[in-house]
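Got a structure for you, written out below as structure tokens; questions coming shortly.
Every protein chain of the complex appears in place save one, which is left out.
Read from first to last, the chains carry the letters A and B; within each, the first residue is number 1.
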Amino acid sequence: MSEISMVVNGRSVSATVEDRTLLVHFLREHLGLTGTHVGCDTSQCGACVVHLDGKAVKSCSMLAAQASGSEVTTIEGLADGADLHPVQAAFREHHGLQCGFCTPGMIMAASDMIRRHPDGLDEKTVRAELEGNICRCTGYHNIVKAVLAASKSMAKGKGGKAKKAA
Amino acid sequence: MAMEGIGARVARKEDKRFITGSGSYVDDMVVPGMKHSAFVRSPHAHADIKKIDTKAAEKMPGVIAVLTGKQLKSDGIGNLICGWMVHSKDGSPMNMGAWSPLAVDRARYVGDAVAIVVAETKGQARDAAEAVEVAYKEKKSVTDAVAALKKGAPQLHPEAAGNLIYDWEIGEAAAVDKAIASAAHVTTMRIVNNRLVPNAMEPRAALGHYDRAEDHHTLWTTSQNPHVARVVMSAFYNVAPENKLRVIAPDVGGGFGSKIFIYPEEIVCLWASRRTGVPVKWVADRTESFMCDAHGRDHVSEVQLAFDQNNRMTALKVDTVANFGAYMSLFSSAVPTYLYATLLSGQYAIPQIHCNVRAVYTNTAPVDAYRGAGRPEATYVVERVVETAARELGVSPAELRRRNFITSFPHQTPVIMNYDAGDYAASLDAAMKAADYAGFEKRRDKAKKAGKLRGIGMSCYIEACGIAPSSAVGSLGAGVGLWESAEVRVNMAGTIEVLTGSHSHGQGHETTFAQLVSQRLGLPLDQISIVHGDTDKVQMGMGTYGSRSGAVGMSAIAKALDKVEVKAKKLAAHLMEADEGDIVIENGELKVAGTDKTVPWSQLALAAYAAHNLPEGMEPGLKEGAFYDPTNFTFPAGCYICEVEVDPETGRTEIVQFVAADDFGNIINPMIVEGQVHGGLAQGIGQAMLEGTHYDAESGQLITASYMDYCMPRADDLPSFQVSTSNTPCPGNPLGIKGCGEAGAIGSPPAVMNAITDAIGDNDLTMPATPQKVWAALKAATRH
Partner (left out) sequence: MYSTTYHRPTTVADAVKLRKKAEDGQFVSGGMTLIPAMKTRLAAPSDLVDLRHVGELKGIKVSGKTVTIGAATTHAEVAESAKLRKVCPAICDLAAHIGDPHVRHMGTIGGSLANNDPSADYPAAMLALGATIVTDKRELAADKFFKGLFETALKDDEIVTAVTFTVPAKCGYAKFPNPASRYAMTGVFVAKTKDGVRAAVTGAGEDGVFRAREVEAALAKKFDASALEGVSVPSKDLMSDIHASAEYRANLVVVMAKRAVAAANAG
């Protein structure tokens, strides 16, 4: 068993867990944050993506103990109170989700992608950058649209300009 | 209010919970005292089970129980069944082998469940599952359906000699043979429809909870049709009587058919809960899903299409072998018969059609309906053979199709279906225009200069949705009727709950169904709630599959709304002292036409429940239910055009454009409809280019048992799609809806394959057209 502690969605949490506990299971089963999902066993579907110290990672592919001492943001912590994060809002507006199962991972991946591309995104880049997230419902068409729209709106929000935005 | 009614592109009501991580899927459910489980599964494709020793496993930490098939049988739990009786052409009923939820004396595919371990944690359950000692005696296995029919093939079930489940036919064989013999041209092909694994992103899960005090069972399950699950589990599996069994399908993360069926795991979890006294949860990992979810397709067909000297089709002959896997899944028998052979006329006037289907047991996962279910297989046969015929005849594929289109309706095909409405030329024209078909040769030349091979292919599909009516499907062998039920419950202050037997697992019913109510009553969407997925809340339902929820489920709601309207108008007329016939409902008010007299909807609702002043004989309350049984299938149709570019050095194919022109009849929410098409296209393109299911022929092991080997379509495999719709309203239901859920997956595979074979000039390429296969085909072509 390991004593672990981390900051999850701005809240300090600590617990004693089996060392083999994956971060995703810690989030879901110990903290009740069931928005983060598990869709595969081989680290490919991306339904489990969370932000670890500000960067997108697959919470199914790391132990909770490995994340101890870090800051974790999950889909539940992305919105600012009642105000949706621009990526969340764009997914809804552009119908970037259907069954909703891959959606939390998609949104966490997309917000990380936009962070890493402050100069804007184009369709080809968005599609390439979504390599680690599988959706079976949408054919990605509207997800791509939503990410591009969010990227644009966030650039505007910062007063910047999305140079490459399609 | 028109902004939120029929035809409006309204953002979905259900999205709020999904984008904030607040959805509740089965794996999110926690009930007090809940324990976890793991299944012991056969590592062999075919083996006798000699002995199961659970002693060591029972002593492992955290283990509550290890249960086997023997215990299950001794508790009277029944075998799984296929609910659709199909008779062979000699009149004999299909040969259904026994399928015990936990295999007792023989395992018939890799993954066949043998025992369940219930333990404190999932990890402990899995640790103990490994410690269950099963003595297997391996037998020879067969995974290929054609091979399974051969003499001397390993035999799976004593009930099915030669592994043959049925040998069924439709149409006039003699007439077809005669037409072929006298044809000016006959195109002959062997067409393989590759086996697919559905891969909804949410793995299947079940949580069974037996409440001893109430002697009541609750099952949370990833189901597309909880009511069907309840009746089947009661009537056939003897798990619990219907009045003692509540089935809840909460948020379900995609289904695509794979979550229609009743699987061993949910039965076993519920039974294990009763046996152990603790709630038992099971969640599949992805490899379990690959091994044990019902797969789709897997047909091999010999096809002949005959033409007269004017290039008019005279006959189609199809001989299909359908792989059913190790057991007959719930709807399996209907898929390659009534959902497949009946669609072989496509969009064409073909005077004679004959189809023979042999359904075969093999040592593979059960095969059942997967998005499209039979109709993709039919469309693939028809559209590949038509395209090939055009190449052989040296005529334009579009013109050959156009020449043979059905143009007057209703049209009776030789294979049961009676098409009610359509304009196939309109879709073809729209697609060709959108794809700039005329400009293709220029693009091909340009690509050639850049060292790439361009190809273009089309597919004119037709499908049948909203499988119905109940009397007809009953006469064809269905165990149930295929109506839908709805209840519209107007609350005292006027808000509305619609209880529907349809189930939404991505389709957006909470929005589209509310849009229908909004349109009819003029109320804003936030005053309308759609309730589904719980047998305790919704009285009856048949669930969601076969693109039936719009055409059938919403029609039931429309019928219930009719009744609500009648009563509301009657009451309004009484309150305003007007004639019933003069009352109109608009913008949330009931008005006397031509006057300024109105009653707000909320007031009317209150009046109905206060019951202080009701018309003579009127019962208090405002709540109406309806069952809707359609009069016919609906027939969505359309034309898809795919343009590809092949890199001859690597065989890699890129889709450079994909155009879809569909006729879905009337549309409630175009945004959602487009989303359905996008998703269907991705699955169809996945089938055509990426997704292959491989069993090792020798060992029967599933080689493609994870995303490492089974290629799921990713964002960079696909283009943005150009989709459009035209509309010939469906005359068969009150809303004029045809259904849109499956079209994309039905129409796209032949379009893609027609394009790739056009690019590389090899017509024998099979799906999935992987880079390796395309490269090998090109290489073979340069050799001769």
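The working rule: contacts are C-beta pairs under 8 Å (C-beta built on N, C-alpha and C of every residue); 3 or more make two chains touch, one makes a residue touch a chain.
These numbers were taken from a predicted model, which means no experiment stands behind them.
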item	value
Touching the absent chain when the full complex is considered, from B:E649, B:E698 or B:D764	B:E649
Chain not shown: contacting residue from A:M6, A:V72 or A:M113	A:M113
For chain B, the residues touching the chain missing from this view	123, 126-127, 130, 287, 649-652, 690, 692, 694, 703-704, 707-712, 717, 770-772, 775-776
For chain A, residues in touch with the removed chain	2, 18-20, 22, 41-44, 46, 49, 52, 55-58, 60-63, 65-66, 68, 109, 112-113, 116, 129, 131-133
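We take it that only the chains that are shown with their structure count from here on.
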item	value
Geometric centre distance via CA averages, chain B-chain A, whole Å	30
Residue ranges of chain A in contact with chain B within the complex	18, 20, 28, 33-42, 44-45, 47, 74-76, 78-79, 84, 88, 91-93, 95, 97-104, 107, 123, 126-128, 130-131, 133-144
Residue ranges of chain B touching chain A (in the complex, touch as defined)	11-12, 14-25, 27-28, 123, 199-203, 251-254, 256, 285-287, 505-508, 671-672, 674-675, 678-683, 706-708, 712-716, 718, 720-721, 744
